[in-house]
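Have a look at the structure that comes next, please.
A single protein chain has been removed from this complex, and every other one stays in its place.
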Amino acid sequence: MSYLSVTDILVSNEKVPCKFLHDLPKLGFLDPSCTDDDLKAGTSVEIPIWLAESLSSRRPPLVTVDLPKVYKETYREIFSADACTVDMHKLAQYFYELGCYVAKYDIKGEVATTLVNTFRQRFKMILSASVATDSINALQPLSECERDHTVAAMTTEKALSSWLKRGESLLTTATMVANHRKRKRAEMEML
Amino acid sequence: MFGEKVIELLKESERNRETLSPFNDEMIRQIIEEMHILFKLNMNDANATSENKSLWTTVQVRHSALERNKRCLLAYLYDRINKIKTLRWEFGSVLPPDIRELLSDSEYDWFSKYSTNLATFMRSLGQDIGYSGIDLTENLRPPKSLYIEVLCITDYGKLELEDGDVVMLKKNSRHFLPTSECQTLIRQGILKQIT
Amino acid sequence: MDPYEIEFIGENRIASIIPNFSYDKIYLICGEFGPFRAGLPMNVPLWLAVMLKQKQKCRIVPPDWMEIDNLENIKEEEKRSRFFTKMPHEHYMVEAKLILGAASEDIPNASEIKTIIKDIWDIRMSKLRTSMDALMKSGGSYGRLDHLTMMEINSVKPLLPSAMNELLKIQMTSKKSTSATLNSSTFSQSGTSQNM
Partner (left out) sequence: MDTEDLELSDEEEEITADVVLKTIQNLWQNERLSPEILPHRNDMVECMLGQIQHMERNINKLPKTDLRASIHKMELNRIKYIICNYLKTRLDKIEKYCITIVNDEKQRTESGTNYLTPSEFRYAQEYLLSIEHHLKETILNRVPGNMQAFEINKMAIVPALQSHVFLKANETVNGIVLEDHFGDQDEEIDLEEGSQHILQYKFIADLVKNGKVQLV
């Protein structure tokens, strides 16, 4: 994943449970329930995955990373029973992306298998949402990246059906120009 | 938690993928200041590790936070660069004042450099065989007809056509023009194609 | 690519017209056409056929395949077959849309023909969705798609390739990182201290 990717930065801001293996003087604030200045070895805290990754990859590691609950066995069973019933948006909007980060902390590789199977199963939801008449409801249970795929597919679908219907494509105002004009108009109306 | 401020900036940008927000100078300044504070704390604590070994761990946490802040700031700037590039292709080399205001001074310098570099490149196209260059901001859609009917959205003034004719583009006036000569004005929102 | 770009590519096909004017041969970059003899059929690129039709300079001769019995057979075959059947040509839909759009009065039974072609298209599109789902379930890394036309292939972009990319990415990062933790030696403490 690219260093400059905004999406990856947002994904890696998601928190995961970690246990600190050493004392952390002056960093008590990392644990909202901690009143001391220092954080004691053995404390479990939820920290963003970017920090957890960086600390667990030090030699020796400074933290051990635990799986967030959606990647644990209870949920893995739900996904393998029927992944399509899950409202992924509520449960874990970056399910696959975060899953790719945490899969390495699952030595048995079961998280990896769950991710792959879940994506495969839920692909039909993307397919049907992309042609749904009630697109708002169809989009609702999808995770962030599933939504991106669906929105892209809807755009294709729309372009195709308007091509089938219309004779000629009209030349139009460029997107940014149009959006900025819209925004300006909205600002003017507010004044 | 570290680096939260810059995340807000990035979220905002992700929400508005097709508009540019004003450059957030103040936020950038605050984040850089936060980095200097973290850095100073680390310098002090790194020097004190001989007495308190566990300070070393703290130093490493802060170091990760510094790296993270740097990455976020660069990503914010790079994301804007891509949008500013689009401005060049859509508005042209002269930005309307209200758009110009959204850019920082350094960004405006970058815009000008980009624009110059692009112009140099476009001028070089076909030079070996006696062309005076090709404008790549034109011919963006597959051509359908030689002439189209357009409605003028704003008072623009005179437009001189290749054959020497001059048309007056006034608000709400309608014209029948060669597609190749009015496509840029359509993209800039000055004209609108009507069926 | 958007549908208009595929249409643009399809417009290079040769179509048959009957001009109502006479002219010498015309030498275009894409080839020479003519001479134009009023009342005599001749071949030109589809884009030129449509352009002349719009200027009322010709009639368009419907291509052989655009004929009701023929189309009914294609439709039946498409319904029966589990796979995609071979269409009259790569740009059948573009040709149909342009000719029926610009010159429906030149085509006998234009509206029935339009309906059958749309039916064939719809059958193929729904088959396409089913095959996409099957492809993702069966592995999602390779597929063979004979007889799909360019416009049809374009209709599954970016969804199919990007879902396949996503699947691959999930497989690679989740599995790769599993093996990475087992034998990893990332940066050392001394390396970090130099950075500080």
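When the chains are written out, they are named A, B and C in that same order, and each has its own residue count from 1.
Going forward, contacts are C-beta pairs under 8 Å (C-beta built on N, C-alpha and C of every residue); 3 or more make two chains touch, one makes a residue touch a chain.
Remember, it's a predicted structure, so these values are computed and weren't measured experimentally.
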item	value
Contacts of the hidden chain among displayed chains	A, B, C
Residue of B:Lys85, B:Arg100, B:His175 or B:Lys192 touching the missing chain in the full complex	B:Lys85
Residues from subunit A at the interface with the omitted partner, ascending	2-4
For subunit B, residues in touch with the removed chain	28, 32, 35-36, 39, 66-67, 69-70, 73-74, 77-78, 81, 85, 104, 106-107, 109-110, 113-114, 117-118, 120-121, 124-126, 128-131, 134, 136, 138-143, 146, 163, 179-180
Contact set of subunit C toward the excluded chain (per top definition)	1, 8-9, 12, 21, 23, 26-31, 47-48, 51, 55, 57, 141-148, 150, 153, 157, 160-161, 164-165, 168, 171-172, 175, 195-196
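Quick note on the criterion: only the chains that are shown with their structure count from here on.
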item	value
Chain pair with the higher count of C-beta pairs in contact (A-B, B-C)	A-B
Centre distance in Å when subunit A and subunit C are each reduced to the mean of their C-alpha atoms	34
Euclidean distance of C-alpha centroids - subunit B vs subunit C, Å	34
Distance between the centres, which are taken as Cα means, of subunit B and subunit A, whole angstrom	26
In subunit A, residues with contacts to at least two other chains	58, 169
In subunit C, residues with contacts to at least two other chains	4, 7, 192
In the complex, subunit C residues that touch subunit A	2-4, 7, 97, 101-102, 118, 129, 132-133, 136-137, 140, 154-159, 162-163, 166-167, 169-171, 173-175, 177-178, 180-182, 184-189, 192
Residue ranges of subunit C touching subunit B (in the complex, touch as defined)	4-5, 7-8, 51, 54, 192-193, 195-196
Subunit B residues within the subunit A interface of the complex	1-2, 7, 10-11, 13-14, 18-20, 41, 45, 52, 54-55, 57-58, 60-61, 64-65, 67-68, 71-72, 74-75, 78-79, 83, 86-87, 89-91, 98-99, 141, 144-145, 148, 179, 183, 186-189, 192-193, 195
